[in-house]
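One structure is given below, represented as structure tokens, and several questions about it will come after.
With one protein chain held back, the other chains of the complex are shown just where they sit.
First chain written, first letter: the chains are A, B and C, and each begins at residue 1.
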Amino acid sequence: WDEPVIFELSQPGERALLTPELEPAIEAAAHDVLFTLPPGMRRKLAPALPELSQNRVLRHYLRLSQETLGADFNVDVGQGTCTMKYNPKVNEHLARDARMSELHPLQDESTVQGILHVMHEMEGVLKEVSGMDAVSLQPRSGSQAIYANLAMIRAWFEARGEAGERDEIITTIFSHPSDAACAKVLGYKVITLYPDAEGYPDLAAMQAAVGPRTAALIITNPEDTGIFNAKIREFVAAAHGVGALACYDQANANGLLGITRAREAGFDLSHFNLHKTFSTPHACGGPAVGACAVTAALAPFLPRPVIVKEPDGRYRIEQGGERSIGKVAAFMGTASIVLRAYAWVMNLGAAGLREVAEIAVLNNNYMMAQLLKIRGLSAPYAPGKRRIEQVRYSWAELCAETGVHSGDIGLRAADYGVHYWTSHHPYVVPEPATIEPTESYSRADLDEFAQIMSRVADEARADPEMLRSAPHNCPTRRIDESCLDDPKRWAITWRGWQRKLAEHGVATPTAMDRAF
Amino acid sequence: WDEPVIFELSQPGERALLTPELEPAIEAAAHDVLFTLPPGMRRKLAPALPELSQNRVLRHYLRLSQETLGADFNVDVGQGTCTMKYNPKVNEHLARDARMSELHPLQDESTVQGILHVMHEMEGVLKEVSGMDAVSLQPRSGSQAIYANLAMIRAWFEARGEAGERDEIITTIFSHPSDAACAKVLGYKVITLYPDAEGYPDLAAMQAAVGPRTAALIITNPEDTGIFNAKIREFVAAAHGVGALACYDQANANGLLGITRAREAGFDLSHFNLHKTFSTPHACGGPAVGACAVTAALAPFLPRPVIVKEPDGRYRIEQGGERSIGKVAAFMGTASIVLRAYAWVMNLGAAGLREVAEIAVLNNNYMMAQLLKIRGLSAPYAPGKRRIEQVRYSWAELCAETGVHSGDIGLRAADYGVHYWTSHHPYVVPEPATIEPTESYSRADLDEFAQIMSRVADEARADPEMLRSAPHNCPTRRIDESCLDDPKRWAITWRGWQRKLAEHGVATPTAMDRAF
Amino acid sequence: MTSKPQVYPYIPNSVPAVKAAMLAATGAASVEEFYADVPTELRMDRPLNLPAPLLSEARLKRHVQAILARNRHCGEVLSFLGGGCYQHHVPAICDEINGRSEFLTAYAGEPYDDHGRFQALWEYCSMMGELLNLDVVSVPTYDGMQAAATACCMAARHSGRRLVLLAANTSADKRSHIKTYGRSEIDFVEVAFDPITGLLDRGDLRAKLSQEVAALYLDVPNYFGGIDEGQAIAGLVKSAGAMLIVGVDPLSLGVLTPPGDYGADIVCGDIQSLGMHMSYGGGHGGFIASRDEEALLMQYPSRLFGIAPTSVPGQYGFGDVAYQRTSFDKREQGNEFVGTAAALWGITAGVFLASQGPQGMVELGEGIMKRVAYARQRLSTLPGLRLAHPGAVHFKEFVLDFSATGKTVAEVNAGLRERAIFGGHDLSEAFPALGQSALYAFTEVHSQADIDALVDALREVLAS
Partner (left out) sequence: MTSKPQVYPYIPNSVPAVKAAMLAATGAASVEEFYADVPTELRMDRPLNLPAPLLSEARLKRHVQAILARNRHCGEVLSFLGGGCYQHHVPAICDEINGRSEFLTAYAGEPYDDHGRFQALWEYCSMMGELLNLDVVSVPTYDGMQAAATACCMAARHSGRRLVLLAANTSADKRSHIKTYGRSEIDFVEVAFDPITGLLDRGDLRAKLSQEVAALYLDVPNYFGGIDEGQAIAGLVKSAGAMLIVGVDPLSLGVLTPPGDYGADIVCGDIQSLGMHMSYGGGHGGFIASRDEEALLMQYPSRLFGIAPTSVPGQYGFGDVAYQRTSFDKREQGNEFVGTAAALWGITAGVFLASQGPQGMVELGEGIMKRVAYARQRLSTLPGLRLAHPGAVHFKEFVLDFSATGKTVAEVNAGLRERAIFGGHDLSEAFPALGQSALYAFTEVHSQADIDALVDALREVLAS
């Protein structure tokens, strides 16, 4: 497809939907209400939205959908740190049931016992998986769960009267950017630790960094390198030793389900992304759920409201006490995502979750064995050691030899119908590639991905320019990125684009020119 | 995608679904039942079905879906006679409601009052649209409705004791092939009329053909040429004049809703395809509904059972009388398709159906005006006359000039992302193309299609070989058709293909060779 | 026309300005001009008399949902209805795939633009071929009844004989359709069934077989769920030089021998069990299968898809095999007729079979047999209740005889409905010889608790 922008498709007068009619009695009773609006508050011109028939709206979006490479369509192991796993369709269909989709979040408890049961049970699952004592499902993503955890840490010290002294949060460079960024939002100074020569978080640096100003450590384990930090208890102990809290970013817990938990390592808080470990769909980037799990000591600080199960088995919604950090998201969060995760867990059970972890780790180590056969690719740090659920590789050698960057390889991989990205800045590992196979792909799938990488590496040597101009087989070719950082030319909306085009005199392409 | 055949993807041991467990009490009670089967009746080897994980099954079929150009994705006006119109998604979603999908056809009447209401109301709609007195929704397609109508004609004459003498059915060459073919199935000799020089059904030929052996006339109007037969009453009268019945093939009634009806022309029977005129999805070729509509005299012959509305508003299912032709399809037919059609009619109402017809006809005549500007394309017959809902064109001139056939043009059109077929054999019109725009496409859509045709015609002149080797931009290139008519090489199944490959020694392609 | 023209979402060019411009482009003064060929006396002189429309999607949806709310569906009760349509678990990916806009709205495209449709249907046929151990499988016809009727016609054409024997333990509806459909070319004779076993009466079969017989049509399992001894019957049929046509529930073939293996020449049936919702009869599709013999293959009326190489080495494509057989190509000179039937259900059945795999089909078949055996044991203990066919082994369904309970099936079922149970289908009308009998079906959707609940409810109803 070479589908135009939807505004270009507008045909004045067409309708895709009609509005329910007003009954004559309403018209009669209310015909003058529009004139009672405060001065200036009645819109003068209808919004300049496109006008299309329903058929054409549908065709437009269906074509755009086909120009999107969902995880359902590819061996999606190249999007490391994201835990792209299979999202069972049965869970999706269940979540679209009217008895889920048509629930208003302010309904009386008696009318929502089903969803309250699901949420309460899912809290129980996460308590067991983390070893923690209390869970909130309110945050709408992993980052918001990090935010909520850090807000609880702040409230904890405020409740103890130590807020003023404790203004530092320690994290590591291979922990998620949001760990650092959320700390900043909450008013903390961020101290970032870099790995030691082996790629492990540097315990000595940690011990040097902690002190009376430390509010908390927030850390991922394994980090984005896939290397498990065996000294994690010592990190936690170092924090606790100075009166600070320890917070576990377990957005991706996929390799550790049933193996080890936040509790055993001594953490006070942790969080999970249900759209990673618990298999809810990524949905182009949400809706999602980030679940906070905390110890009993921190439970009073959880966001409100909370679900309480009565002795008779009925569920109630309680607003929570004084020490709650209050709201972090509207209502009780994304309940329909919780339902999908619940169904996933109920299908697998304890043995199944353990199998998820073990196969995710097996797949990752198998993939590493295959990929390291490719000349020009290496797995920095911890030489000869196994990894947990992912590996951060480096194409530094290949780049030195050919001048082709990791980003070019990703765009060429897209030509072969697989996703691949380089993961988060800054690139501490040069020319990085983070591969996370999860448990969802078969050996044949993994072999196919490794073969594509191998072929692309060969192409880099044979024809580096072809790679640098990739993609060649995608809906569009490389864009002029300079536009996107230039205030004179960037255009976040069609109206902005039209205005700037008019100012700069660039002709807008017409639909027929672009038909092939 | 270059998706392998599903058997090539099999990974021994993988499962996409697990089966519900048997409880121990059942196992205990029934463990020996398999040994009680009659000799030789227990299957020895499990069927050699592919073994795949759920993720891989889904990926396979999703990729195949993307290699299918549904009507939702293209300006589907090139599939004339098929009435490719918009199938509203709301109707689809309603029909997938459990209160429709989970109904067993033998449920007690009291538990299916909703669907019986829908079917009864839809019968009423079709009675009004046809002017006939009774309707059966049992046939599962237009062809089966033709069959049912002809079976009623046979039963009618059997009931009158005339079956022996009446063994001929008259139809026209531009009526659907099933009109002739179904008559044959029911034991009739088929007499096919050809058009007169103007392209109209030849009334003189009709009058010459009828006689005491004539059981019925079955005819389309307008025929596939889109030309309305103004003398239709005379055709019907000619049949009636010899004591024969007249049956109207109104599979495609899209141009005539609210304009003219079977009743006014004097027909005794007619049928509609709900997947054409009444907007239910074509579904790759069914499921579907063909509705028979007949006069009161023929009503006793309708398939059984029938729905009866009681004075208190409740619905009952009656098995029908002695004269019924019995069953033509399982249960009451494809009720879920009836629901979609009902929703479509209820959305539009009388004025809307009339608008459907008028715009379908406007679109067709507009399209004809655009297409006839293309050099090499003509609209045979009835020069200067308007058409109803479709036009059978001819590329004879272009073919004479370039050697490019209509079929080549169709395959090249596929490269531009639109369907186009040449419609039914035999090709009385040389190098035919039947274009039926329906009411569902905008002027811009129609212009786009006409431009593609114009461009392809230009290409035929500039580079005929390129057209003869089309398609160039489809999932596959041209196949070796000789395989398909050669008993030694045709392969209707994978097992047949494997066996014949082994016999002929042709190597099967491997997945990696075919990755681009 | 109302005073203010209505723009319809499904009719883009209902916009008045566009309509006027398009009319101008055609040189017509009004739409009426296009209907110039329609004589006045044929024209409707009034608007159609139809219910007032619900123009907004919101109101339409509400209207239809209110109607649907008057249904009570099998997902909210326990249902034991069968008799040709079955409540099985429909895997979510079956719905996912057949709900894809691409498959849902495709139709008659070429093997290039619709490559995926051809491949999906060819794979469906291929997987059915594995299930049936046969090399030729047609794309779906309307339903199992139609498949049976066509199979009889194929056998008559192939053999040149016009007598077809029909097993009387076939559904009455199916026999009705087969006869209406085939009787211009075929004389049908029914073969009785043994009242104790419900299986085919071999004595009657022997008596009716002759050199005039084209074929025997037999369902395995039969309408009562009973499983006949295929090989023995095939032997009799073959000895008369006739063909054997077996209608089969494809879901039984994980555990039962495929009919081709015991000598069936044509195998047919319904694919509703393979991933289709019941939809009040909307989920049916028929299949016809046979060995790959040219003469037999040339008797198929439906389309047959084949695989073929393309001009690119190593690439597969698909197309129509022996298209000249069809009425699309040859009108009344083709075999019977062909058209839209149930293609989407073929694609869906393919998804189902690919999802079950060999092990799933075996487990499904065995599990159903065991549930039936358990249900027979439990139900036969109820006072007055009798298994109608104690002498046979059953798959998925069997007949319960209520004659000795003093209650009609209708009364029993009314009592069960009050307990949120749909009892078995009442056979007293279609098979009066069976007395007050009902056909009960059990599938993998039924747990032990469900069967036990049925037993308990029946005990209550019978005692009341």
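FYI, a residue touches a chain if its C-beta (ideal position, glycine included) is under 8 Å from a C-beta of that chain, and two chains touch if they have at least 3 such contacts.
Computed from a predicted model, the values in this text were never measured in an experiment.
The chain that is not displayed touches the following shown chains in the complete assembly: A, B, C.
Interface note for the absent chain: among A:149, A:277, A:363 or A:406, the touching residue is A:363. Interface note: of A:208, A:283 or A:297, the residue touching the hidden chain in the full complex is A:283.
Contact residues of chain C toward the unshown chain are 56-59, 61-62, 65, 75, 89, 91-92, 96, 101, 444-445, 447. On the side of chain B, touch with the chain left out of the figure occurs at residues 11-21, 52-56, 58, 62, 88-90, 92-93.
The definition used in the following text is that only the chains that are shown with their structure count from here on.
Judged by the touch criterion defined above, the protein chains are all mutually in contact, each touching every other. Rounded to whole angstrom units, the spacing between the C-alpha centres of chain A and chain C is 45. The set of chain B residues touching two or more other chains comprises 14, 54, 58, 62-63, 66, 72-73, 86, 88, 417, 440-443, 445. Touching two or more other chains at once are residues 8, 10-12, 18, 55, 57, 91, 93, 95-96, 101 of chain C.
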